[in-house]
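Below is the structure I would like to discuss, written out as structure tokens.
Of the protein chains in this complex, one is absent; all others appear in place.
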Amino acid sequence: MKNKNTPMCIILITLLVCASLLSSGCTSSEGSETAEVAYSNTLVLGEMWEIETINTVSGDGGTLICEKAAITETLVGANPDFSLKPGIATSWEQLEENTWEFKLRDDVFFHDGSKMTAEEVKFSLENVIAENPRVASMLKIASMEAVDDYTLRIETSELNPILPGVLHYPDTAVISPSSFDEAGEYVKPVGTGPYKFESFDEQTRVLTVVKNENWWGGEVGLDRMVLKGIPDPNTRAMAIENGELDFTVDVPYSETDRINEVEEVNVEKYKTPRVYKLDVNLEHEPLDDVRVRQAMSYAIDRYEIAEHVLYNVGEPAAGPFLPSMVWANKDLQPYTRDLEKADELLTAAGWVDKDGDGIRDKDGKPLKFNLMTYSTRPGLPPMAQAMAAQLREAGIDVEPEVMEYGAINDRRAEGIWDLYLAAYNIAMVPDPEYILSNWYMTGGPDNGPGYSNPRVDALITEARTIADLEERYRKFNEVEAIVYEEQPMIIVAYYGCAIVKKDYVSGYVFDPTAHDYRINADMYIEK
Amino acid sequence: MRYFLKRFGFMALTVFAVCALTFFLMNAIPGGTAELILKHTFVGLEESATEEQLNQISSRYNLDDPLYIQFFRWVKAAVTGEGIGTSYVFRKPVLYLLALRLPATIQLAGASMAIAVLAGVSLGIYSALRENRISDHILRVATLFGVSMPCFWVALLLILVFSLKLKLVPVAGYGSLENLFLPAAALSLHSMAAVMRVTRTSMLETLGQEYIRFAKAKGLPLRKIISRHALKNAMLPVVTVIGFQMGNLLGGTIVIEKIFAWPGIGSLLVDSISARDLPVVQGCVLAIVSMFLLVNFLVDMLYTHLDPRIRYG
Amino acid sequence: MDNVFADRFRREGFLPQLGEYGGEFAKRVFQRKDMLFALAALVLFAGVALFAPLLSPYDPNAIDLKNKNLGPSEGHLLGTDYLGRDLLSRILIGARISLSIAFGVVLISLLVGIAAGCAAGYYGGLVDECISRVIDIFLSFPGVIFALTIMGVLGSGIFNLMLALSVVQWARYARLMRGQVLSLKKQEFVLSAVTSGAGDFHIIRRHIVPNAIAPLLVLATIDLGHVILSIATLSFLGIGLPADVPEWGAMLSAGKEFMRTAPHQTIFPGLAITFVVVIFSILGDGIRDILDPHHEGGEMY
Partner (left out) sequence: MNLLEIRELSVEFPAGEGSVKAVSRVSFDIREGETFGIIGESGSGKSVVGLALLRLLPANARVSGNICFAGKELFFLKPSELRKIRGKRISLMPQNPAGALNPALKNGLQIGEVFERRGIEKKEGMKKALGLMKKLFLQDPEKLCGLYPNQLSGGMRQRLIAAMSLSFEPELLIADEPTKGLDPEARAGAVELFTKIKNEYGKTMLLITHDLDLAHEVCDRIAVMYAGEIVELDEASKILHSPGHPYTKGLIRAHPRNGLVPLSGQSPSRIKLPEGCFFHERCRHAAVECSRRHPEIQNHKGGRIRCHLQFLQ
């Protein structure tokens, strides 16, 4: 009997000891933190998403590794006005309809010391095409050929004018074959960028990068950068205030002004290439009536939303493109709130409040819509609430509903929806065609409203074959003007980004073409 | 021996049933697995996916096979020790992820349980010895609130006070002892209160027993009477409650890990559920259920150790 | 624990003299100050939940962006939230939501539990074996985690939340019911009903359920507090109820962003949750103490 119990005791005691050892084990890891002091020029960065993987090929690590950790670089770069500029490719040319030739820099070395040539670029692109269906479908590459060490020829399977733009997409960034082990398994990103991969702690999910002394672009500002994934905006805010971070983004919008007041911390607000937009189900009466859609757009107070919901992290929007984009239609202005105009339009469409309940009706049916949105982007649910309140003042009853993403997809597939508020990227590829054809062309993949306008379709198709950018952009401007008038999607506001950093972080330049934010090589710490 | 066989058999059955349940449940998600993987990993949640891309993903992960075949394949791999799948999001074997995350959860749950038991038992004894005095009443009211306050609320209040106002400990994170302080405190409160209340009751009951009086008659000092005679007997119900509380605690780790960015199984589970990372969800549920069953098994064994009147076998 | 209740009731001959015992029960309740307090609070609370629309000073969903994140003041007793909605009104409406979901969950669990427990206890044999196994499995892992998984699949929403929590809760009732039925089956009035040729359904409905239900109701009272906590927890994680529903956990979750500038959005909903759960804790403990003095203030679960 005695013997029977003793093992139990031993097990329990072992468990307790284990627990205490574990806790002492984690104190010992403090040692490595003190080692950080050795680097005088280290930046601790609070990344806005959980760092789940550093895999840029078959995982979603592309944006992180390319834009935020600056380990890898793309062939094509972009200017702040979204026009393309050379990256590690110096120039490109469309030789024939489906043939492109890219000239590469001849002074680029991978972090493993090897020289980057067209062969490596080809290998890198082939890998990502094989694994990433999204990139594959955007690139539409049929074959590639390394003409010489610094010339890459690409054959596309069909006419693809946006190919250079796609090659600015971070998932296409070039990695060395030494990123993979002998079995072909991805191990770590070996790129060409200003920072080298040093370590990724998979338990705490902390990514550490160090200065690349041999960067082709010149001197790199920081010795070292530590990226910690902190998905909760509030936690990021508290951490930078407590001095645990040097740089972070998107603290709660409501906190931006207060944090800006905190000593040694400053907040900068920028627009990012993403818009808050309200899809309107054109198959549902009376949303097929353009007057109703225009009235809704007049009823929404974009300025109030920008100020009180987004706390000015973001701005009222007119069309799908940022005014700073080179191809944007600069004539368009955001709809300003005008309840009288909305009333006029709705009355003309036959919607008046006959029963005096504050909601307009027609043939005994109230003007009532449901509005779906999701909560992964913090601005959406309150925006839906605010919009519902504003529309109600115009006599339109809108019932907002916050749902799971999967459920929204189902509802959209089945057509059981009226309005859908979402935040869409508008420069996945820095080219207007991508967005306009996806959103507004008949049957486009992101044409949620089911919008179909032959004039729009014709303009976009026409633009495809035009090589002259000015001419091409003119066609797109016309499309923008049409959809501005017809409002199949009510564009509400530009998405914003709040950069929060310590005062001693200098040389940071915001890149509006980045997905969230981009770390530039010139950034340094001023002591 | 037969008892143990039966017990382990039941544990295995439970684990299997739970896994099957999770598997079929998770596959009933609207939207479909292929679409979710595609969007999460390659496209971005808000963008739309084409049929072609979906097919590519489906065939890559064998998602076109009937569910029961997929499940059978999973079970086979698990039983033969091949592993329990690969995460769609992390691109790593699930077992590897669990091994990475489990220590953090065990550490948090262990520390919380240790706090709960140590503090709960001592306060419970104190309260019992001071029955109906002021300090007893204060403790009992405190207990009532302890079991009634939501632990995430407690966690937020602790952050507000200790991190933001007093700046004593970091807001969140993992790695050092000071990081453990707030989450463990927030998580343990509920269990501590439960343990304390049971200890008090059971201690009072035990102190009224004849053998306590006899021990006094033997001339033993009070300290000895409590530590030797009362405690062991009073611990029986406490041990049962610790078993119950383990479930509570494991449930609580989910919220607490989320709030404190603690890299444990709980936060992994929540993230995987929202990312529909089915193999990881499956693995987390498996790990948590196994842990819970194991702890309860240990509790039962401890029970037999404490109470010689009970014998399994 | 469950069987302790059952035994106690049986010992006391609870059922044949339900009325008499009920009177005694009420008397004992009124002797306890804490239970009186809790009962009064519960009545107050139920009243608030029932008449919330009349009591709340503002429309709980009325947005007033210019007056957002206001601290408590005369105009808004508990301040306003991040969209300028009156916090007091939302907390009052929240009482209604929490209570109705909790009652719903307990009711569904009770019904399913009774059905399953009856089937298992009454028919015995293979039916019992199967149902008992299922019950054991459901009881052998942490409920919150299962509810979380289900919510992850179903998505947030009141109905889904009720469903998920019921799936987690029913097994406790089923186990208790099964034990009740097993011992009732041997009682004379059931045996005589069987010999007189009454149908199974009739016997279960007429003789077994009414006589077995009391301890389940006790368990249900104790459970209400737990269910309210679970609702809040799931909503806090963002998978219970959507952030725009005035449920306390969801309010807390939305308010935590403003913890530093407007802490009242975090503090008041939390207080409301605590307050309600305290009430149910006191009631549950009290009922158990009265029914089972030997078990005074013992296990909570």
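By letter and in written order, the chains are A, B and C; residue numbering begins at 1 in each of them.
As a working rule, a contact is a pair of C-beta atoms (placed from the backbone, for glycine too) under 8 Å apart; a residue touches a chain by one contact, two chains touch by 3 or more.
In this text, all values refer to a predicted model and were calculated from it rather than measured experimentally.
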Chain not shown, its touching partners among those shown: B
Contact residue for the chain not shown (choose from B:Gln70, B:Ser87 or B:Asn233): B:Asn233
Candidates B:Pro66, B:Gly81 or B:Pro308 - the one touching the absent chain: B:Pro308
Contact set of chain B toward the excluded chain (per top definition): 209-211, 213-221, 224, 228-229, 232-233, 306-309
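Following the convention adopted for this analysis, only the chains that are shown with their structure count from here on.
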Touch-based graph of the chains, sorted into line, ring, star, complete or other: complete
Core chain by centroid distance, with centroids computed from Cα atoms only: B
Where chain A and chain C are represented by their mean Cα positions, the distance between them in whole Å: 43
Per-residue multi-chain contacts in chain B, two or more chains: 29-30, 159, 164, 276
Touching two or more other chains - residues of chain A: 238, 404, 406-407
In the complex, chain C residues that touch chain A: 61-63, 65-66, 68-69, 82-83, 155-156, 238, 242-244, 256-261
Residues of chain A touching chain B in the complex: 1, 4-5, 8-9, 11-12, 15-16, 18-19, 22-23, 26-27, 29-30, 33, 50, 52-53, 55, 58-60, 132-135, 137, 171, 186, 202-205, 228, 230-232, 235, 238-239, 241-242, 244, 374, 376, 404-407, 409-410, 422-425, 428, 438, 445-446
Residue numbers on chain A that touch chain C, as the complex places them: 233-234, 237-238, 252, 254-255, 258, 304, 307-309, 375, 378, 381-382, 384-386, 388-389, 400-404, 406-407
